[in-house]
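Next up is a structure, given as structure tokens.
Missing here: one protein chain of the complex. Every other protein chain is in place.
Note that the chains take the letters A and B in the order they are written out, and that residue 1 is the start of every chain.
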Amino acid sequence: MRQRIVRVALVMAMVLLVGLVPLCGQGKAIKGGPLEVGVLWEEGSPWYDLVKGIGDQMTKDYPGTQVTYTFNNTAARPAIETRMKAGNPLDVDFIFDGMDANTYSWIDQGYLLDLTSAMNQKRADGTTWKSDFNPLFLPSMTYKGKIYAAPQQVYTWLLHYNKKMFDDWGLTPPKTWDDMLKLCAAIKAKGVAPIAVTGQVNFYVGMWWDSLVQRYVGSEKAMEYLYGTKGMKLSDDPGFLKAAQAMMKLVDLGYLIDGWQGTDFTTAQVYFFQGKAAMMLMGSWLMTEMKDSIPDGFQLAVAPFPAVSGANGRQDAIFGRALSWSVPAKSKNPDLAVEFLRRFTSKSISQTASTQLGSMSPNMGVTPPTGITGADMVLKNAQKSEFIFYNWALATAKFGAMAAWYDPIVEMWTGKLTPQQALAKVDANMTSVRAQRKAGM
Amino acid sequence: MPTRIGNTAVIRRRPPLQFRPGRLVVYVLLSLFSLSAIAAFAWVFMISLKSTPEFLSTSPWALPQKLRFTNFALAWQKARIGSYFLNSIMAASVGATVSIIVSALAAYVIGRIPFRLNALLGNYFLVGYMIPLMLTVIPLYFLLASISSANAYLTPLMIGWGPLLGLYVASGVPFNTFVLRGFFESLPTEMEEAAAIDGATPFRTFWQIMLPLVTTGLASAFLVNFLSLWNEFFLALIFLKKENATLPLGLFYMAQRAEYTAQWTDLFAAVLITTVPILIIFALLQKQVYRGMTQGALKG
Partner (left out) sequence: MRLMSFRGGGKTRPLGDSGYAHSRLRLVVPFLLPAFIIYTAFSIVPLVLTVSSSFTNWQGAGMNRPFYGLRNYGLIFMDPQFLHALKNTLIFAVVGGVMVFPPSLFIGWALTQNIRFKAFYRYIAIAPLMMSVVVVALLWKFLYNPVFGPINSLLRLIGLRALALPWLGDTRTTLPAIALATAWQQSGMWILLISAGLQRIPPDIREAARVDGASEWRTFWNITMPLLWGVLRLLLILWIIVSLQVFAQVYVMVPHGGVAASAEVVTTLMYNRAFQSNQLGIATSMATFLLVAIFVLSLLTNWFTKRQVIEF
């Protein structure tokens, strides 16, 4: 009799233990509490509402949770980063990308939480959080073998064009740079400006420069020039000059919209969407931002940047980035924050964003945005080719490197400098940037 | 205009014909200048009544199809101009008031009480005129942020309103001490002597006799302080977050947002909300403002 009781007790204990394992697997229970989430988007915009939806759901699931949303876009970053260093960070922030070396110091100095174990945790269906993502974006999440961020959407640089205009005139997006020049001539002949560009912002003009440099010279050389320490000059590779000359052709032949120098982002978009310009090289964020403002009857289509025959770079490379979010190490409620991040980067949210907001997803198995011709091929192509962090990550580089790289090129486009002079000026700028880097500032 | 000398009227000759074309030119130029300023504002008002798609698609001079006064309500609520407005009122009034008070105290003793370091201190406060705060506050911000990381309780003091109000008060001290000192100095000493004979303490003399005599000076200095703090931008940009911004800073953020979301019409409405109250105050208190601004620069 006693043996039976013991046996039953043992079985019950084992059942209890087995039942508890899933709970143990989740670690300690997540407690509700205040959660400060960074948002890149304005109150009332679709992405903001999406994020707020997640926050509201968290409040229901974890009682006591209070989510606040803090603007953490470019203008607010200095304040946010000062808070981070002061030990009072946000709980979910947009600050690190494995492909942007300028952000590594955040990890080296211990500011970010290691998400590797959370990422590798097996879920009930055997998958892991990490397996949700397209392997193309793993480099964005990782540093020195550990994972510090999760991507929530992807931007790529695309040639946006007016599909209706193209169809009406029997035009197709350019596959090579020669095609591009012929295409522009054809469009100009019809009385429409071929290209709209935001002259006021140097890195938007810089998209053309970076794309051509990549095609002509290749990303390795470009990165060596921008970040290397060996004093490389642009004259060391004739490809740079060829890229500058090719870019200058667009101005010489009058393919840019009139008054491009005075256009800001809004104006350039208006030109494009009102049919005053046929094409615009822009990030895929355009699709999301303009979703509500695209006039009826406008058909948006996208295509990759054309190839340059006989040049050195990978002709199918794509510029872009995955927007990766992290949890600061000093977050007051890291478990809650990680859970938020899980949901924020989940397949379902990503699918919603893709369908309703037109954004590109870093997750596997999410259908790309509909209604925009060419959008579905972008990531498929990216898979096979080189994925380069846009602007060569200069946006976070110090010592004025971005202005050093782009400003002389913009000046070249205004006609004040010849391509050779522009390259010489970039060299002069970079010398100063390198001196400051060397001084260890 | 005839003047009388004795019983005969003497007509004083003004050479009027020589001046009339000149006068006309003056009127024309002044009118052109004023007209363009008014036209600019009228244009802003007109745009603030349009809707965003209308703004983007019609000519800038086209009249609005419908008068969208709701843009103003939208700016006030959704764009949070209302809260920015309150923040500005608080910042400007607290800053101006405290600055006037501390400056009046200092100005009184510098202006009326002879003591050894009197002249030196007078000059000390004036040095601030040559120190544009814009160029010196950036390290202060980083310093305070670093200090507050060591002790989280100090954070509200170190970041945001604390240092901003301190800076606002300090920024008025040079002007205020200078102007108020002039006022105090110009008061006759008989009052003090009489009060001393009557047995009043020095503090009472100040509080009940000297101070009330300079109220006009205090008022116009306050007005000048208030106006400049209301319009202040740079310090607010550095020390305030978006959530508790003052009007100029809030407008700035709205403009940034408008660049990406093309919501220009709310921005125009917000600009008007920011400016019209001040223009009205200015219209009502013109003379005081003029007096306040000129007394700092011109003596006599």
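We adopt the following convention: contacts are C-beta pairs under 8 Å (C-beta built on N, C-alpha and C of every residue); 3 or more make two chains touch, one makes a residue touch a chain.
Note that the coordinates shown come from a computational prediction; the quantities given were computed from them, not determined experimentally.
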So there's a chain missing from this view; which of the remaining chains does it actually touch? A, B
Which residue from A:Thr172, A:Ser235, A:Thr367 or A:Gln436 sits in contact with the chain not drawn here? A:Gln436
Of B:Ser51, B:Ser83 or B:Asn231, which sits in contact with the chain we cannot see? B:Asn231
Could you list which residues of chain B touch the chain missing from the display? 18-19, 22-23, 26-27, 29-30, 33-34, 37-40, 43-44, 47, 55-56, 59-61, 101-103, 105-106, 108-115, 118-123, 125-128, 130-140, 142-143, 145-146, 149, 163, 166-167, 169-171, 173-174, 177-178, 185-186, 189, 192-193, 196, 201-203, 206, 227, 230-234, 247-249, 251-252, 255-256, 259, 264, 267-268, 271, 274-275, 278-279, 282-283, 286, 289-290, 293-294, 297-300
Residue positions on chain A contacting the omitted chain are 78, 82, 85, 199-202, 259-263, 267, 270, 398-400, 403-404, 407-408, 410-411, 414, 416, 425, 428-429, 432, 435-436, 439-441
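Going forward, only the chains that are shown with their structure count from here on.
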How many Å are there between the centre of chain A and the centre of chain B, using C-alpha atoms for each centre? 44
Residues on chain A engaged by chain B in the complex (per definition of touch): 42-45, 71, 75-76, 79, 82-83, 85-88, 264-266, 269-270, 274, 289, 293
Can you check the complex and tell me which residues of chain B touch chain A? 53, 56-57, 78, 141-142, 145-146, 148-149, 152, 155, 241-242, 253, 256-262, 264
